[in-house]
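Handing you this structure, nothing more for now.
Here the complex is missing a single protein chain, while all its other protein chains stay put.
Moving on, here comes chain A:
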Amino acid sequence: MEGITALYIFMLAAFTGYEVISRVPVILHTPLMSGSNFVHGVVLVGAMVVLGHADPEDPTQLAIGFVAVFLGAANAAGGYVVTERMLAMFKSKSGGAQ
C-alpha cells in the first residue's frame, strides 16, 4: 500500500470513528465500549494471515502465531458475546430482560 493512501485511510477512519461515536447516548456507553472492543477483534484476520505464512518448520514462529490467533479469536468471541448480552437487555421501550 502507498504510504500516502494509508495516511488518507487513517485520517478518514479516525473522523468516522469520532463522528459515529459522538452520537451514542450515555446509557449505551458500556455496550459501545465492548462493541468497539469486538470490532478490533478483526485482528484475528491478521493473526490468521501471519500464522498461515509462518514457517511450518520453525516452532518459535508457530508458537507466536498460535498465540496471536488464540488471543484474536478470544477478543472477537468474548467481545461479541458480552455486547450482545448487554444489548439484549436494552431491547424494548418498556425495558428489561423479561
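Here, a residue touches a chain if its C-beta (ideal position, glycine included) is under 8 Å from a C-beta of that chain, and two chains touch if they have at least 3 such contacts; residues count from 1.
Everything that follows uses one rule, which is that contacts and distances are computed from a predicted model.
Of "4Fe-4S ferredoxin", "Acyl-CoA/acyl-ACP dehydrogenase", "Recombinase-like domain-containing protein" or "NAD(P) transhydrogenase subunit beta", only "NAD(P) transhydrogenase subunit beta" is the UniProt protein name of the chain excluded from the display. Listed by residue number, the positions of chain A touching the unshown chain are 1, 3, 6, 9-10, 13-18, 20-56, 58, 60-62, 64-91, 93-98.
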